[in-house]
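Just one protein chain is left out here, and the rest sit where they should.
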Amino acid sequence: MRKTAKRNPGRQEPTAGTQLGTNLRRASPFLTVFVLLLLWQWVSAREIISHILVPPPAEVYRAFIKAMAAGTLPKHALVTLEEMLYGLLIGLGIGLVIGYAIAKAPLLENILSPVIVGFQSTPIVAYAPLLVIWFGSGLASKVVTTAVIVFFPMLVNTIVGIRSVSPKLRDLLRSLKAGRWQTFRHLEIPSALPVVLAGLKTSATLAVIGAVVGEFVSQGSGLGFLVTSARNLYDTPLVFVAVLTMTAISLTLYGLVAYVEWRFLFWQRRSNR
Amino acid sequence: MLNPFRWLILVTLTFALPTVAQNETVDERILLTFIPNVQFAPFYVGIEEGYFADVGFTVTLEHLQEPEVLDLVAVGQANYGVVSGEQVILARARGRDVVYVFEWFQQYPVGLVFGGETDLSELKDLQGMTVGIPGRFGASYSGLTTLLGSAGLAESDIDLREIGFNAPEVFCLGVVDAAIVYVNNEPLQIQNLASAGDCGDVDNVDVISVASRVDLVSNGLIVSRARLDEDPDAVERIVNGLTKALQAVIDNPAAAYLASLEYVDGLPADPSLMRELQRSASQQEEFLASKPDREAIARSRLQLAADLAEGFDQASLTQFHVLLNTIDLWDAERLGYSELESWQAMSDTLLTMGFLGEDAGDLGAAFTNRFITGNEA
Partner (left out) sequence: MRLSLRELSISFPNPVGDMLPALGPISFDVAEEEFVCVVGPTGCGKSSLIRALAGLLRPTAGSARYGDETIDNPMDRFAIMFQDASLMPWRTVLDNIALPLEIAGLPRDLRYDRVRALLSQLHLEQFERAYPAELSGGMAQRVALGRVIVQQPRVLLLDEPFGALDALTREKLSLELLRLRQRYMQTIVMVTHDISEAVFLADRVIVLSRRPGRLVADIAVDLTRPRAPDLIYEKPFLQLTRRVRAEIEDLGT
């Protein structure tokens, strides 16, 4: 596909200068992380902030190795990951279905929006304890907190995505006597995909918040619990390890969606050239 | 340009300032845990009745989680905090050099509650029973571990269930045979439910407190080592203020309850109860003027409880009873005095639970009695 594209007269090959720029742009997130690490090392080496509050990177690394060797970190991370994935699946599923229904039937929006907006504008941290009472202190309550938090971006972006379908293309498909399913498959899905994937990016990063909020409320296991228990034992390096693991999980999910985006929305990229 | 007259004013002011400052108080924060509650009455009384002002401080209170209280004191962002002794041992093992200068709770507040019919004349009989606990953390868990240890049992000998802070409901549903609770609070609530016939076939409840078996160090006032070295005089003054406030609560609980109203939302206070408490508070003042001894004061508290029970229902008195029960955990011959043995016992418990890696270090450095009234060496 790329080979034929290269032959197109309309396309410009990147020059040496822009190639350097592209490489720099790709490397810049890593540079940012590197600079932050340096800053962290410098701050803790000078003890600008007490080690009690910000332990040096080396100590956090030791805590990481220890928690990996003891199996505590993988154990808790897997628990959180499981909660997140189930929550994501459920929240995304419901968001997509309701979002599609609302986009197609504006009346439904009038009926549902008070509930949905109310749900969204109430901070989940405030009613998470209720969810734990209703759904128990096990996996279910955390799956629910995650599902609730990832649902909204999915819903909104699905609505926006479906509504942004070009009316001309709708006319075209009607004139071709396309059925409901054909319109969905050939027009609505690909049209809405960029916006829906943008929503998925947001949802993916929110998922970890949902899971951890649930874990904070009900003790037991997961990275949120690891933070609490490490805090209670005054093990600040382990708190850092748990928090950074959450960040890593979040970033990985984000990266995964970004990859899917890159893979499926290549046609968008071309228009930028 | 300054004219001679202005010079005069300036010089006068410069000399006058220190004398002004001496009469003024210094702002000071005390970090507490949990939420505003009648159990923090000594601090409310200390502020309201001027015990802190008398020693030169305008005190404000803040409520945080225990680890946050400890770390903020450890790094010097706050001078004083109130945490449990177990936190002091754990935090000191992790490089937080804080010192416990006043043992507020003389008795460890945790205990085991069970129905009157359950045969627990020997703690050993707990073997095989189902026991509820808020979670495997904090004072409840330390208390349970200590109790089990004192009976030669281990956690594996019982069926331990994590039930959150819902002991009254869970216990009365019959899910657990016994529950680890705060002895000044939940037994009262369970007894209320039982008296109303809402607690299954349980009519009356019994409690085995941890304190009755082992002396464990409990909640007290901490400062950082740096602060202590820098200004021991200030620490001593705060301790003195707190001692007087605590004594005032022990001596006159009705007045303490009234002083707490402003700090604790939802504290029952209908006008008739308020009037009765005000009457009782001033009556107690007169009684105290006759310099009664500790025992006589304790009897006066029992009498007060009995008098109130005649005029008011259980529900509106629960929080007052919590205060009276808690006073029993505070009252001592020498307020604030801490025993090395109680620290040793707590550190043994923490080792049993696996919360302490190796040993607890020098426990003697974790606390000092040097500011305790009657202990000035």
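When the chains are written out, they are named A and B in that same order, and each has its own residue count from 1.
Keep this in mind: a residue touches a chain if its C-beta (ideal position, glycine included) is under 8 Å from a C-beta of that chain, and two chains touch if they have at least 3 such contacts.
Note that the coordinates shown come from a computational prediction; the quantities given were computed from them, not determined experimentally.
Across the complete structure, the visible chains that the omitted chain touches are A. When the full complex is taken into account, the listed residue touching the unshown chain is A:His186, out of A:His51, A:Lys66, A:Arg163 or A:His186.
Annotation: of A:Ala178, A:Ala198 or A:Leu251, A:Ala178 touches the absent chain (contact as defined above).
Annotation for chain A: contacts to the undisplayed chain at residues 1, 4-5, 7-8, 10-11, 166, 168-169, 171-178, 182, 186-187, 190, 193, 265, 267-268, 270-271, 273.
Just so we're on the same page, only the chains that are shown with their structure count from here on.
We define each chain's centre as the mean of its Cα atoms; on that basis chain A and chain B are separated by 44 Å. Those residues of chain B that touch chain A in the shared complex are 65-67, 70-71, 74-75, 90-91, 93-96, 135-138, 162, 164, 355. Against chain B, in their complex, chain A makes its touches with residues 50-53, 137, 218-220, 228-229, 231-236.
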